[in-house]
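Only one protein chain is missing; all other protein chains are in place.
For clarity, chains are labelled A, B and C in written order, and residue numbers in each chain start from 1.
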Amino acid sequence: MDIAAYDPLNETPYQILDAQGKVILDHWEQSLSDSELIEAFKNMLFVRQFDTMAISYQRQGRMYTYPPNLGQEALSVASGSVLQKTDWMVPSVREMGAWYMKGVSLKELFLYYRGHEIAQRFEQANRIMPITVPIASQIPHAAGVGYGIKFHGEKAVVLTFIGDGGTSEGDFHEALNFAAVWKVPLITVIQNNHYAISLPVHKQTASKTLAAKSLSYGMPGIRVDGNDYIAMHEVLSGSIDYARQGNGPVLIEALTYRRGAHTTSDDPKKYRTQEEEQEWEPKDPVNRLRSFLVHKNIWNPDEEAELIEGYRKEIDTQFLEAEQYPPHSLDDVFAYMFSELPPELEAQKQEYQDYLNATAQEPQK
Amino acid sequence: MDIAAYDPLNETPYQILDAQGKVILDHWEQSLSDSELIEAFKNMLFVRQFDTMAISYQRQGRMYTYPPNLGQEALSVASGSVLQKTDWMVPSVREMGAWYMKGVSLKELFLYYRGHEIAQRFEQANRIMPITVPIASQIPHAAGVGYGIKFHGEKAVVLTFIGDGGTSEGDFHEALNFAAVWKVPLITVIQNNHYAISLPVHKQTASKTLAAKSLSYGMPGIRVDGNDYIAMHEVLSGSIDYARQGNGPVLIEALTYRRGAHTTSDDPKKYRTQEEEQEWEPKDPVNRLRSFLVHKNIWNPDEEAELIEGYRKEIDTQFLEAEQYPPHSLDDVFAYMFSELPPELEAQKQEYQDYLNATAQEPQK
Amino acid sequence: MKNMTMVQAINNALEIVLTENEKVVLYGEDVGVEGGVFRVSAGLQEKFGEKRVFDSPLAESGIAGTAVGMAATGLKPIIEMQFSGFSYHAFHQIINQVSRIRNRSRGRHTAPIVIRMPYGGGIKAPEHHSESMEVLYAAIPGLKVVIPSTPHDAKGLLIDAVRGEDPVVFMEPKRLYRSVKQEIQEEEYSIPIGKASVVQEGSDITLISYGASMKEARKASDTAQKKGISVELIDIRSIYPLDRSTIGESVRKTGRVLVVHEGPESYGPGAEVLTTVIDEAFLYLEAPPRRLSGFDTIAPYPQGEEWYIHTPERIVYELQRLVEY
Partner (left out) sequence: MKNMTMVQAINNALEIVLTENEKVVLYGEDVGVEGGVFRVSAGLQEKFGEKRVFDSPLAESGIAGTAVGMAATGLKPIIEMQFSGFSYHAFHQIINQVSRIRNRSRGRHTAPIVIRMPYGGGIKAPEHHSESMEVLYAAIPGLKVVIPSTPHDAKGLLIDAVRGEDPVVFMEPKRLYRSVKQEIQEEEYSIPIGKASVVQEGSDITLISYGASMKEARKASDTAQKKGISVELIDIRSIYPLDRSTIGESVRKTGRVLVVHEGPESYGPGAEVLTTVIDEAFLYLEAPPRRLSGFDTIAPYPQGEEWYIHTPERIVYELQRLVEY
């Protein structure tokens, strides 16, 4: 698709499937193969299963704060699927499907939410930055990665994420401006899930669409139904082609809805109605893609239970591995501050060790 | 004029007078009286005279760094003329005509550029914030003033300025977003003088126009010829009406050209051609308004020399007053840090005073 | 009197200042409808309306910067940084604007904004939710920096901050938000910023701390007392200005001093306290004044926190060493 041809001010999102999984475009040609779609659907189920279990581990006190992904799976799985190995990903905080598909292991994710710093080595994943908690700070990084890609003469692209709330931060603005001036191959996906914790998006900005923010930087912008896997995939592919060909950055606003709480410490009842939550239920991305596949007769929903049972086992195995991972040691606190320990850190560590020794506590490695 | 009707993406600026001072619109009605236009023209001459003399004082070593205004006078005088007494102004750094018309005295301006802090009390000016040097930092202040105006139920507006370079800063983005969400009566004038020190605006942003940045915030935006006093005045009046009626903020991009150096320490030859500078000469705002007035037979350019001689005297008198102002005392360094001196500052001042006393240097007040 | 947590005490203080001064506005991320992520402002929007207690877009520099403008129009903004770790997004507005408006305008304008922010570790939170970098604000000329350690002090100091005419960075030790309750007066009262509190008098050694670390300092002081060490425990409460005379007086009496805080050691607040000790009591010192602080590291994620936050036992150990010096 020709991304640059879309009007970022258009409030009607780009969409292929309606809520019932029916194609709404007249002359639509399926660009993904059936097996790709089935694969995508399975990934969405997997992400959802992970999410459910993560929340339950957290409830059991076996994990710390976790940000649920429920309802946003199409977006993150589509994002994970469009990248090539040499492409970069710069995460935000709520697109675990994309990270997973980039090579981040479940064990690492669990370690992260269990408060273990080793998590973010992302040992098996290449060309992915660690998760950065301060909202929008990752966007300048992504623009810089884009510069690096160009500098090295690679044909790669960099894909980054941000929330609707994140678009209000200065870093969003500064970074997209840099990206456009430098014409770097950056695709920024705004996950407009309609809330920033308690703040609804219409109080976040008076802009007609979030895609419109692209006009500030002179880059293409497009609003897409982020709960429509197929539309999302097309828009991402089009954007990546555009960027890969050296045309510069693209801004995607993907409409979705955070069906769960902001994090496991949050209670959405304080700031939104049940009616609103129910309105979004039928637009759920999993149901929508399932309906499409079922209509096409290429998916039998009866098989899902067994599939999910398999996922459950896999996820639980990885969780147990994370749980059994050796705890953070004193060394771990100091090890990655500098390339070599400066005298201050050396002394501080030694002093602590001396104290442990003196009080006959077990010495630490 | 109906500000909200303009397309901020339109690259052709709103314009009334061509470079020869001829009206280019077909059905234009003069909204300003002849005497108002003459008054405006005199103010522009006055500002230009101030500017010339300021540069020369600086060259004589009687003033520190100064940012020339040459070529941007229409914009600043028009801005100064549209505000009512109860309206607020939040300065940037290069619109001295506007400050002056708001009540800032020349003596204070000279004190400022002579490095004396007393300058920014702006003793006779009401509802104007001090000049803040860090680029774009004033825009959030202006948005906050707008909130205050609304809070207090006043019918006032707040007018602020920023350069083309300043639009790249995060604060520009954050503040305009706040202003639009809160629907405050804020008019932001971007002085697009085509340079941020050495950086030309096309390397500052890839946006089609700077006015287009308004679309990010859902507010009207308009590009105007900032060297055309009459167009500038119409756009400002229209914007202020719009804001004063409670419709929210407006973004104005005023096209102009910084004909002089960035500051008295800068040398534009390093980064731009003489051809370019010459291209802008005929678009000069003073010449343009003069031509219009002369065509209309309401201005006799022969009178200018005498007028300017009067200005020269007035300006020099004020400069001499500034020069004779008592120097910054030790007390002055401490006096305005807090509402009362905390013990630390008390002790530091006393210690210094003791040192001066001990070494028999003249004690300070 | 009412038994209150620190969260309740602060909420109570906010209600009082919102009631007594109609120019007070309270805003920040999730401060309004939600009542703050820690529920510190719970119920206040309902009580005072959306005009006075409201949510802002997600932009810290915007929050601090707009407060400067509001203050210029006569409002008295109390703003919240959701966590101190995100206050750096507003850092340039705080250091270049909030702290300087009075000086820049030679008193014509002031920006007596109160900037509230939870700080410190101990709640097993993600990165950036656990650090203690108060020194970054203490080092900025033109700001007052206050950190309470009890519900009583939190209320009294916050009310003083809001009534005052200077900008105040008010840092709230989030691990003490709900972990202790205290009987406090529901009516208004204030505690002047700039005065330390001598929590307990003693003669062998001065133990100086503030904020979150006061929890361990109190325990340590009790234990040491039982071991026969007479500890004078000082909660400095106000990081800037620092109550140097109270510190000096105490150390001139005890001759020994240990300062305990949570943030990094190098260029941390402990250095200023010890320098004060030298200035005020050098000739009275019977042992080298000493600091016990966090490491010069990132505040660790939950699993590393146990290494980072000093236990009462560690404090007692150091007290003993100093007394035996």
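FYI, contacts are C-beta pairs under 8 Å (C-beta built on N, C-alpha and C of every residue); 3 or more make two chains touch, one makes a residue touch a chain.
Just so it is clear, the structure is predicted and the values come from calculations on it, not from any experiment.
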Visible chains in contact with the missing one: A, B, C
Touching residue (missing chain; options C:Thr66, C:Gln82, C:Asn103 or C:Ser209): C:Asn103
Of B:Lys22, B:His152, B:Lys203 or B:Lys313, the one touching the omitted chain in the full complex: B:Lys203
Full-complex contact with the absent chain, from C:Leu26, C:Val68 or C:Ile95: C:Ile95
Of A:Ile3, A:Leu83 or A:Ala143, the residue in touch with the unshown chain: A:Ala143
Where the missing chain touches subunit C, by residue: 85-86, 88-89, 91-92, 95-96, 99-100, 103-104, 127-128, 133, 135-136, 138-142, 240, 242, 264, 266-272, 274-275, 278-279, 282-283, 288-289, 291, 295-298
Touching residues (missing chain, whole complex) on subunit B: 64-65, 114-117, 133-135, 165-166, 168-171, 196-199, 203-205, 265-266, 270-271, 327-328, 330, 332-334, 337, 342, 344-345, 348-349, 352, 355, 358-359
Residues in subunit A touching the chain absent from view: 88, 90, 117-118, 120-122, 129-130, 132, 134, 137, 139-149, 151-152, 158, 170-171, 173-175, 177-178, 181, 335-339, 342-344
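We take it that only the chains that are shown with their structure count from here on.
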Most remote chain, CA-based centroid, reference being subunit B: A
Whole-Å gap between the CA centroids of subunit B and subunit C: 40
Whole-Å separation of chain centres (CA-atom averages), subunit A against subunit B: 44
Chain centre separation (subunit A, subunit C; CA means) in Å: 36
Multi-partner residues of subunit B (at least 2 other chains): 170-171, 173-174, 177, 181
Shared-contact residues (touching 2 or more other chains) in subunit C: 57, 59, 61-62
